[in-house]
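There's a structure below that I have some questions on.
Missing here: one protein chain of the complex. Every other protein chain is in place.
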Amino acid sequence: MKLNDWLNNEIPNIANSLVDVHSSYFSIEKTIGFAGQQKVYTILENFRNALFPCLCDKFPTFDTRVNIGIGNKLRSSALDLKDLIEKVVSNENNVANNDVTLDADQIVMDLITKFPDIRNTIQTDIQAAYNGDPATISTEEILFSYPSILAITIHRIAHELYKSGVPIIPRIMSEHAHSLTGIDIHPGATIGEYFFIDHGTGVVIGETCTIGKNVKIYQGVTLGAKSFPLDEHGNPIKGIKRHPDIEDNVVIYSGATILGGDTKIGHDSVIGGNIWLTQSVPPNSRVYQTQPSPKIKND
Amino acid sequence: MKLNDWLNNEIPNIANSLVDVHSSYFSIEKTIGFAGQQKVYTILENFRNALFPCLCDKFPTFDTRVNIGIGNKLRSSALDLKDLIEKVVSNENNVANNDVTLDADQIVMDLITKFPDIRNTIQTDIQAAYNGDPATISTEEILFSYPSILAITIHRIAHELYKSGVPIIPRIMSEHAHSLTGIDIHPGATIGEYFFIDHGTGVVIGETCTIGKNVKIYQGVTLGAKSFPLDEHGNPIKGIKRHPDIEDNVVIYSGATILGGDTKIGHDSVIGGNIWLTQSVPPNSRVYQTQPSPKIKND
Partner (left out) sequence: MKLNDWLNNEIPNIANSLVDVHSSYFSIEKTIGFAGQQKVYTILENFRNALFPCLCDKFPTFDTRVNIGIGNKLRSSALDLKDLIEKVVSNENNVANNDVTLDADQIVMDLITKFPDIRNTIQTDIQAAYNGDPATISTEEILFSYPSILAITIHRIAHELYKSGVPIIPRIMSEHAHSLTGIDIHPGATIGEYFFIDHGTGVVIGETCTIGKNVKIYQGVTLGAKSFPLDEHGNPIKGIKRHPDIEDNVVIYSGATILGGDTKIGHDSVIGGNIWLTQSVPPNSRVYQTQPSPKIKND
């Protein structure tokens, strides 16, 4: 068979060549690889099952065994997470400040300890979805079918790791959420309780954004950067405040774009659909554009 | 090992705490859990394999065995679906009108009985994609790679369950479609035959929308609510008509937003890209905006 013979002859050289190319850019020993990426997804699934325990996960369990099931998931995923953290920091290119030594054990302990608090906060997000959407009467429906809840659950976990200085893993988590929901929240963003995103596809929330309590956002909203300064080599300077601040009780309708690190949306404001906003607005503002009236022609 | 010891000591308390928090909000016995959510996905996959049978699903089968394979999938998924329906209605918080008793057996029978009709309708959707997209010459390509077909297949199943009054499960189905395609169709929406969505990311079609025959929609289109009345507690009143009606033979170009329960788009109309429309238009309308001419500056 033509292809089979060719593969037997050529594949060793091509494989060598691919290893050569890859290892000229990446340290093969120090990368977590796609296997590590997949393991992050499994950890998230286990954490999610622990945060929302029930009697019917995978195999039916009964009453008092629920917490044993949760415990086992938490324990094994905690240890996996510790290993991954140690792996990503073993590559010095991943770490902004090489002076800081991360204590992976402590970081994982801190995260797990916060889980009951995180769970309570997510309940406020579920309540916000219930309050904000006439299409549902059931918090269970919200838990199992609202992309906002999946995205914010993952965000609230990833954000803790981001604050602890863990590289890469928080972004793998947030991109996993993005892939599943179309909602792209950078793990650096600070988000208050009672947060709700309706529909969600196309939402982008940047790294240095802060969002207050009880904020509601619709699909296609960007909270982004206006522009960013370059260093002497023409590369963007990392770590500068470049995304807006949204205060409490703000509603932002679909397709609105709010840009800039010194843009602040005052509390209790409403930002209309498709608005393009690069300036601050005071509290209690109603921001809208005179939409060009559509021209209607009849054949 | 520091982390391991800590986990052994602390996990039982944290697990208990998570169970306490969760069970203060949800009835652990009555929820379908994430396992139920996953089972809905499996049911959908089996239904899809039954609707589009072939000789090469998972294991090669031959000629006359195809219908046996389909039969087995339908049978086991039908029974799983019945169990899930009974589970979700066991939680009275999930059911709008507690007077109505749902007959899960009958609901599943009604759904499966409609499968040949549903299949025929989806064929009209495949044909609409073929007619509407110059990028393909093959209906098989459309079946296996057009997000519109995946989304409408799941919608046509979920919509039947929605009409039967099944809570939660139709929304889990539609959100699964949303996650896979970026197309967010509420299972309540009524959609006629020969329906096509091109590209699809960001499309939102609300619960009380009605869409006629032979309608074509592009990416980023919202058929949404203008605003919704609140009850005396400040909560949105559920179940009110709040999304537009789209009549037959309408084309809606990318990024258009059409809002409101009393907005009707007359048949044979064309709605231009990025239009923001909150009023009805008569049949045969061409709706466009004078786009502000872009300013072009040359350095």
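Letters A and B mark the chains in the order given here, with residues in each chain numbered from 1 onward.
The rule is simple: a contact is a pair of C-beta atoms (placed from the backbone, for glycine too) under 8 Å apart; a residue touches a chain by one contact, two chains touch by 3 or more.
Quick caveat: nothing in here was measured; it's all calculated off a predicted structure.
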Option from A:134, A:182, A:244 or A:294 whose C-beta touches the chain left out:
A:182
Spell out the interface residues on chain A facing the chain that's missing from view.
2-4, 6-8, 10-12, 14-19, 21-22, 25-26, 28-29, 31-37, 88, 91, 93-94, 96, 167-168, 171-172, 174-175, 178-179, 182, 184, 186, 188, 201-202, 204, 206-207, 220, 222, 224-225, 228, 234-240, 242, 255, 257, 272, 274-277, 281-290, 292
Which chain B residues touch the hidden chain?
48-58, 66-68, 70-71, 74-75, 78-79, 82, 104-105, 108-109, 112-113, 115-116, 119-120, 123, 126, 131-141, 143-147, 180-182, 199, 201-202, 219-220, 254-255, 273-274, 291-299
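Following the convention adopted for this analysis, only the chains that are shown with their structure count from here on.
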Measure off the straight-line distance from the CA centroid of chain A to the CA centroid of chain B, and report it in whole Å.
24
